[in-house]
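Every protein chain except one is present and positioned as in the full complex.
Up next is subunit A:
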Amino acid sequence: MFNQIIDQPELLPTNQLLQKHLNSSVYLTNNVWKVAFSPCSKYLAIPKQDIYGENCVLVVKCSNWNAKDIHTADLSVCQRFTCTSGIWSLAFGQRKTEESHSHQSTLLDPNNLLLPKTRRELLNRRRSSLSVVNRRHDFTKDLFLAAGLADGKINIWNIDTGELTLILKDHQSTVCGLDFTSCTMQLATCSHDTTIKLWDLLDDGNMYKTLNEWTHVINAVKWSPDETLLCAVGPYELVILYDTVTWEELHKFEGHLHSVVDCAFSSDSALLATASYDTQVILWSTITGEILKTFAHKIPMPLKIYAGGDNGAFVRSVVITKYNHNIITACDDNKIRWFSLALNDKSRMIYERTETNVLCVAMTVDGHTMAVSNRNGEVHLLSTLSTAGTCHPPPLKYFCRLLINTSLGTKRKEAFSLSLSQHLIKYLAYQDIKTK
């Protein structure tokens, strides 16, 4: 499809500056379970522990992570927040006002304006009479960082002013995953107390829903980029997709053989990648609910008894790159791998890189940089600008598909009733990358 130029992703010059800050003798080598980039791609949050036993989050600011010259790059630790207990999860959130709000209804049925199509619209309708003046905290403007702690609390800091704005206290146990929506400051948190809680920060942190159907921990939650879906993953092969307007279970995906620990949506919310301890990353279609591709990390695939148990190749983390070209995964066999989504039926890896004890991969929203963290307390910055697929603009069909899938919102099953040929409808549902 595209001519692939495979350029090795490289350590950035700014990586050296970052190491200088992180390796100072004040910090212990802790397991860095999660790092997070802000939506504006300028800030990176790293949890650390210092020698006095205090848990803290370092917020590193850099205007251009890919700067070629170390001396002009302005990487600095702009904030250091302390917490009362260990940090398990981190996420940045910022309210974004809708620029092109009108596109939701025109695609399918211009007359059907009665049903709220996305959570965003539902909230806007409910909230039209509420103003910031009546709220105790103003979450509408600045960039905020939320951290889920081991004692069940969630701390929310304002990055610009550095103050601890809010502490959300409802979970009974460790908050192991949290995620902000891309525009409306809704927070989903999941915890060792087996519940998922949803908080509306624009309503002063009001917790409006608890999902309470399990007797085991939920490992991670993620919102889809258009906010219509919430994905929850956990042990006993659990992968569930919820509709965020009605909170009914849309899909329960079966296919993993072990605990599922991480998930990622594509930018049009039509693809979901889940990473599991069974050495696989599975790519699901959120429209049809079927498996499109599986990416194996241990070849040959282990027998079921090992896939469901200790196999030495747990996949810890997965991200999908910009324009959905590639998937990047971090695996316990000390490797980070790049798999291509655009190539037709090969699920083979296009690049791998060794990183001992790697735990988490995170990408900037603009797709230029990624950060990799490991158990030795280190975080490395890599450039993703020149890896396969990013040198060439995607085909026009691709952009059309992204826009159509994003505009469908909660009505994505109705993609099948659009007046297009069968071949194009299958293309919209990503059947062209499905493994035959």
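Here is the rule we use: contacts are C-beta pairs under 8 Å (C-beta built on N, C-alpha and C of every residue); 3 or more make two chains touch, one makes a residue touch a chain; residues count from 1.
Methods note: contacts and distances are computed from a predicted model.
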### Query
Can you tell which of "Cyclosome subunit 8", "Serine palmitoyltransferase, long chain base subunit 2b", "Elongin-C" or "F263 bisphosphatase" UniProt lists for the chain that's not drawn?
"Elongin-C"
### Message
Tell me which of A:Arg80, A:Lys169, A:His392 or A:Lys413 is the one touching the absent chain.
### Response
A:His392
### Summary
Per the whole complex, from A:Leu28, A:Ile167 or A:Leu403 the residue touching the absent chain is A:Leu403
### Touching residues on subunit A - with respect to the absent chain
100, 103, 106-107, 366-368, 385-386, 390-393, 395-397, 399-401, 403-404, 407, 418-421, 423-424, 427-428
